[in-house]
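A single protein chain has been removed from this complex, and every other one stays in its place.
When the chains are written out, they are named A and B in that same order, and each has its own residue count from 1.
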Amino acid sequence: MSELSAALRKEALLQWRTRAQLAAVFVFGASALLLFSFAIGPDSAALRRHSAGFLWLGLLLASTLTLAESFQSEMEQRALEAQLLMPVRPAALFYGKAISNWAQLSLLGFALVPVMVVLYDAGTDRLGALLGVILLGTAGLSAPGTLYAAMTSQARARQTLLPLLLFPLVVPVLLAATRASSLLITGDPMGQVRSWALLLACFDAIYWSLCGLLFGRVVED
Amino acid sequence: MDLDDGRPAAAFFFAGLGVLLLLAGSYWGLFVAPAETYMGDVQRIMYVHVPTAWNTMLAFTFAFGCALAFLFLGGWKWDSRMEAAMEVGVVLAVLVCMQGAIWAKPTWGVWWDWDPRLTTTAVLVFAFAGILALRHFVDDPVRRATWSAVATIVAFVDVPIVYYSVRWWNSLHQMQSTPETVSSAFHWPLRINAFAILFLMIAAISLRSRIAALRLRTELAPPPPAPAPQTGTAAAEATR
Partner (left out) sequence: MSPTGVIEGGWEFVRAAYGVSAAVLLGYGVTLVLRFRSARARAERARKESS
């Protein structure tokens, strides 16, 4: 447990030092949302109907940037090998990194909600539930994303490999998060949001445990 | 490495057997079996589509098994077999999607109707093609094997999740139920073709894993010894 808190403190410090990057990624995400509306056209009804989809696509695209960056500092000066030489379980390193990525993506998601509300007229009275769905969905992106980022940061063609590996895997996250968010925005007469949230929670539980177990094999020498 | 240098006779035997069975089963399904009540002759596509789909899942399941074997038992043969099973699986999965689209057009009027099984197969094409790409961009054999084994496990665990989420996602839009694939009268051509494609798949995986093993052997081999120093006039000139 102390290993995890040490890893988290390191991550928090790293995040604080590179906070300008987070702002840049937010601008990227917001401009993606803008481009989506140009692709659809000035049809307010259509934009509102698909707003959840745009939000999650924007988050997914932005995640490739933040996830790839997350191992950048470990690659410099062989910091990853140094960390592994310490008596720390690799799983602690993984969870520290994954939680940090999760926090970053969630903040990004929260920040994009007002952009979505303005561009697509996609407000909701169940804001708390929407933020909860964002938390569940970004958790689903960050666990496998952190695992793959650890691999691809040490491979060639890393910019292409990470989304190539991640996107097919997180199809259930995209489906469930988009459906749940869409229902929260356009109305949920049959009360399905809870079931989609449950699907997200199951995906998160499975992948947060599986990726933590496998991380050791990925970074071992 | 336990790869013998002999000709891959077993692979060619299975391939030959598979081709014969495929011809027999297809002939039966195309010309002997009666047309189905509602779908008419288009139903005959099922005699090649369903066996391909079965074997695709078999290939990916075998790849998953090889990944576990490599990580927990060790041994390069598991890495070669995993790479082979993945590639064969991707080829078969692409074929399944093409067959499914050709079947869907006359049946539903569209090339793609988001059928959960077909959509899951499409996701699998991308997932495993991505892992094959990962293998291509990692030069160190140990890392390549370990990482792709990890990625295979992660991807395979996702298969039921993808299937159920797509099924649920689709059920809210489409009221049409997936038709019964085949009624009991038409079992034989289906079974024959299933074994046919199974044998073809075994042949392909066997041959492909030999290719992978041969490449590995070259990669893992010790470097060639340095050439003996020259005693000719050039060296004599240099030392004068």
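Everything below uses one rule, namely that contacts are C-beta pairs under 8 Å (C-beta built on N, C-alpha and C of every residue); 3 or more make two chains touch, one makes a residue touch a chain.
It should be emphasised that the depicted structure is a prediction, and the values quoted were computed from it without experimental measurement.
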Chains in view touching the one left out: B
Contact partner of the left-out chain, one of B:Ile45, B:Val125 or B:Ala149: B:Ile45
Identified contact with the non-displayed chain, of B:Leu20, B:Met98 or B:Val142: B:Met98
Absent chain, residues of subunit B that touch it: 5, 8, 15, 22, 26, 30, 37-42, 44-45, 48-49, 52, 91, 94-95, 98-99, 102-103, 105-107, 200, 203-204, 207-208, 210-211, 214-215, 217-218, 221-225
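Throughout what follows, only the chains that are shown with their structure count from here on.
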Residues of subunit B defined as touching subunit A within the complex: 71, 123-124, 126-127, 130-131, 133-134, 137-139, 143, 146-147, 149-151, 153-155, 157-158, 161-162, 164-166, 168-169, 172
Residues of subunit A that touch subunit B when the two form their complex: 144, 147-148, 151-152, 154-157, 160-161, 164-165, 167-169, 171-172, 175-176, 179, 192, 195, 199, 202-203, 206-207, 210-211, 214, 217-218, 220
